[in-house]
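Single-structure report; data block below.
With one protein chain removed, the remaining protein chains of the complex are shown where they sit.
Take a look at chain A:
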Amino acid sequence: MTNRIHQAFQQPGKKLLNVYFTAGYPTLDSTVPVLQALTAAGADLIEIGMPFSDPLADGPVIQQSSTVALQNGMNLRVLFAQLRDIRQSVPKTPILLMGYLNPVMQFGVENFCREAAAVGVDGVILPDLPLDDYVAEYQEIFRRHNLRPVFLITPQTAPERIRRIDELTDSFLYLVSGPGTTGGANTQAAGVQEAYFRRIEAMNLRNPRLIGFGIGDQASFRHACQYAEGAIIGSALIRALDGAADAPAAAAHFVRSVLA
């Protein structure tokens, strides 16, 4: 069964910009206007962050936005209500939900998948969901609701594990650019990162690849695009939204600055 993620990758030669922002940030009701502005400005995929109190894989910027979003009153019930009509205004752009397992577990995995599919979500990224648990308990539910899981790969991920991850999804692979949490600078020696990207490229995996972590502007986006089908930006967008009087305008301006 096809979904919008596949269609996004069916554009030969096009490099895709995937942007992450936190639901309910900067204000509770900004989720939909920001999402609409991002797609109108040219973002190719959207990741909506589901805020969590203890986001282990995230750096200070996304963590802070999560704290604010929770204070604003964001939760999964509110998010699904906000997204109810999103496919009327954003028909084609893939939308993924990214977050941590515990809030999803408390909501109920089946409930979560049903609600996500109902509003038109295409994929789910849960960095702390172990592969074995996904296979044992979640895979069947995800399939039933036509949701694609997205898994992360890091420079330390062993080749056989990369192959397994590649088998377990048909969406894209999220290549973490280097050691560190989201929003950190690349501190690796020159050439180390590129060698890692090339090594993954040479594996001829069936899924396309998007590079994330530490991508924050046009230069880093273009650099990453040399080694993958596109790249993911999160923290830099959140920073652009921080304190913006007009959040949708700031979001659009940010996307245009990357793609210009």
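Quick note on the criterion: contacts are C-beta pairs under 8 Å (C-beta built on N, C-alpha and C of every residue); 3 or more make two chains touch, one makes a residue touch a chain; residues count from 1.
The rule is short, and it goes like this: contacts and distances are computed from a predicted model.
Per the UniProt record, the chain missing from the shown structure is "Tryptophan synthase beta chain", taken from the list "Tryptophan synthase beta chain", "ABC transporter permease", "Cytochrome c oxidase subunit 4" or "Stage V sporulation protein AC".
For the chain missing from the display, the contacting residue among A:34, A:104 or A:121 is A:104, taking the whole complex into account.
Only one of A:76, A:95 or A:251 touches the chain withheld from this view, namely A:76. Only one residue in the set A:127, A:234 or A:248 touches the chain that does not appear here, and it is A:127. Summarising the interface, chain A meets the missing chain with residues 52-54, 56-57, 59-60, 63-64, 67, 70, 75-76, 100-107, 127-130, 132-133, 151-154, 156-158, 161, 176, 179-181, 184.
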